[in-house]
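The complex appears here minus one protein chain, its other protein chains still in place.
By written order: A and B. Residues from 1 in each chain.
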Amino acid sequence: MPRRERRAGLPAILLACFATVVFVFLMLPLLVVFPISVSSAAYLQFPPPGFSWQWFQRYFNDPDWIDATIRSFKVAAVCTVLAMTLGVPLSFLLVRSRRRGIWILDRLAAAPIIVPTIILSISIYSIFVRLQLIGEWYGVAIAHTVLALPFVVILVGAGLRGFDESQEQAAIGLGASWPVAVWRITLPQLRPSLISAGFLAFISSFDELVVAMFLSGASMTLPKKMFDNIMMEIDPTIAAVSVTQILLVALCLGLTALFGKGALATTMSR
Amino acid sequence: MRLEVSGIVKRFGGVTALNGVDLAVEEGEFLTILGPSGSGKTTLLKSVAGFEVPDEGVVRLGDQDVTMAPARHRNVGMVFQNYALFPHLTVAENLAFPLQMRSVGKAEIARRVKEALALVELDAFAERLPRQLSGGQQQRVALARAIIFGPALLLLDEPFGALDRKLRESLQLEVRRLQRRLRLTTLFITHDQEEALIMSDRIAVMDKGRIQQLGTPSEVYDFPVSRFVADFIGESNLIEGTAQGTEVYVPGFGALTLPQAPASGPVTLLLRPEALRLGAEAQAAPCRAQATVLETVFLGLSVKLRLRPEGGPDLLARLPLRPSDPPPAPDGATVTIGFAPGDIHVVPRG
Partner (left out) sequence: MSSPAADRASPARRRELALLLLGLPALLLLGVLFAWPVLRLLSMSVADGTLHQLERVVLDELYVQVLFESLKIAGLVTVICLALAYPVALWLTKAGRIGLTLGMFALLLPFWTSVLVRTYAWMVLLGRSGVINRMLRDLGIIEYPLPLLHNLGGVLIGMVHVLVPYMVFPIYAALLRIDPDLPRAAEGLGASRWAIFRRVILPLSLPGVAAGCALVFVLSLGFFITPALLGGGQVMMIAMLIEQQVRELLDWPFAAALSAVLLAVTLVVYAAIGRLTKGARLASP
């Protein structure tokens, strides 16, 4: 591309260098845990003296770690289902309603992102103590739903705002009932938004620590288990857990890029 | 099926969009609602389609009152301004949609989709997505989708607006042919008066939430009932004159005698630009004046002149032009212009 070369001046080169440095800064911590997770040393040592799968073995053979992992999957899955089944319809209300006061509900739905998580956590904690929900995994899942709802509403709402409503009208004019029109015409076209919303809801719950710290009690989620582990002793098992998580996220990212055309772009630009 | 609306009133907040509209579209008729934006024509269309419910009045399809019926039960086919084709469905799936909604069997759907595709000459495009089609092809898919389920009524909401001129003209004729062949009762919405004149059996001119005039294209063009209609349809010279009996005094032309006497006093006269004669042809005309050519605009098949008669208002003239013809007169020249009293239409005041 000769034309591009002609245009690329010094500022463009500097900009590219700067961006690369930032990207390295962002990726560096993720990359550094890989060699440590397969280190043969019992203590943090870099570069690792030798290769060993022992930390992965320890992770996968320790029932506590596996329990916590499975629990986190359950919590995140339930949270995602709840956040989507509640959040997608809520997006319709927030985007489509012509009532004047609707913006108040719009702010309410976005508020759990703005209100510091610590406040939300102790607020829910004080309620859950009374309901004796502390230590129940589904209690964590429900609390996580509150945190995931804004992501769903923002992403799906943005998709819905960009959707031409006359298509729904057309479908109704052609004989569809409103629910059928939404199901067959609107939702399929919101697929990128729906996929990234679901993904974000899942990850936000799977990674969440502060709420889980207060609500999970003895039945720990994975982040809580990791936190305790970091506080007490740092051994490379954490690195093995981290690598597993990073690979999982990378896999999800890849899948989203494959199946949700434009889903990543939606996440990026919202 | 026959469509009849009567006494339709629709307000949005403090704005009255429709202010008592009465209209009947006969079976198989192509009726156009023509009006500027904000005249209420879209609201009327939505009331007929079932996307709005009027505050007052009745919508009748055949012998049924459908005023309150939901859109999906009205059996009305509609082509939207932007076509509203479903972008995630292929052409064939778009066409199948209304049939699926009516629980038509699979084999029957396949047959009718094929038939509809043949009707709009898109046989080869069944598996394409809408975005892989040209604007004209999209328009034809939208039309096919609107008629495939045998609707009682076809609604067209400015469907040609997005197309370039040449394509628009050929599609206009195609739609008209199809409509005649299938004897579809059709209500067509447009703000383009030329389009309305070309396509319609009858035209309803709308303004300010009311129908100002309803008639055949030639009636509306030649005998507008108001200044608004005269001005909105075609180009016009509207001349203020004074009438006394059958005598009308026209500034610049003097007194002339009309076949029928208007009410005495000030009158508005309509003189279409193509009725104004120039030069040698004007010499024989009963009403003549000397005028200065202010401006000449070349339009291909015709030429348009802006003229200023002595002591009269500026007038437009449109003269046919053959390829080798020289321009009728240079700017600034003085020419004779004239017309016959029969070319004049007295526009009612009101």
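Here, a residue touches a chain if its C-beta (ideal position, glycine included) is under 8 Å from a C-beta of that chain, and two chains touch if they have at least 3 such contacts.
What you see is a predicted model; the values in this text were computed from it and never measured.
Asker: Touching the hidden chain in the complete assembly: which of B:Asp55, B:Glu93 or B:Asp201 does that?
Answerer: Answering carefully, the residue with contact to the hidden chain is B:Asp55.
Asker: Based on the whole complex, identify which of A:Ala68, A:Ile195, A:Met220 or A:Ile238 touches the chain you can't see.
Answerer: In the full complex, the listed residue that touches the missing chain is A:Ile238.
Asker: With the full complex in mind, choose from A:Ala42, A:Ile66, A:Ile118 or A:Leu255 the residue touching the hidden chain.
Answerer: A:Ile118
Asker: List the chain A residues touching the unshown chain?
Answerer: 9, 11-12, 15-16, 18-19, 22-23, 25-30, 32-33, 36, 44-46, 85-87, 89-90, 92-94, 96-99, 105-120, 122-127, 142-143, 145-146, 149-150, 153-154, 157-158, 161, 178, 199-200, 203, 206-207, 209-210, 223, 226-227, 230-231, 234, 238-239, 241-242, 245-246, 249-250, 252-253, 264-265, 267-270
In this section, only the chains that are shown with their structure count from here on.
Asker: Mind listing the chain B positions that touch chain A in their complex?
Answerer: It is residues 49-51, 70-72, 74-78, 80-82, 84, 86-88, 97-98, 101-102, 145, 149 of chain B that touch chain A.
Asker: Would you mind writing out the residues of chain A in touch with chain B in their complex?
Answerer: On the chain A side, the touching residues are 164, 166-167, 169-177, 180, 184-185, 188-189.
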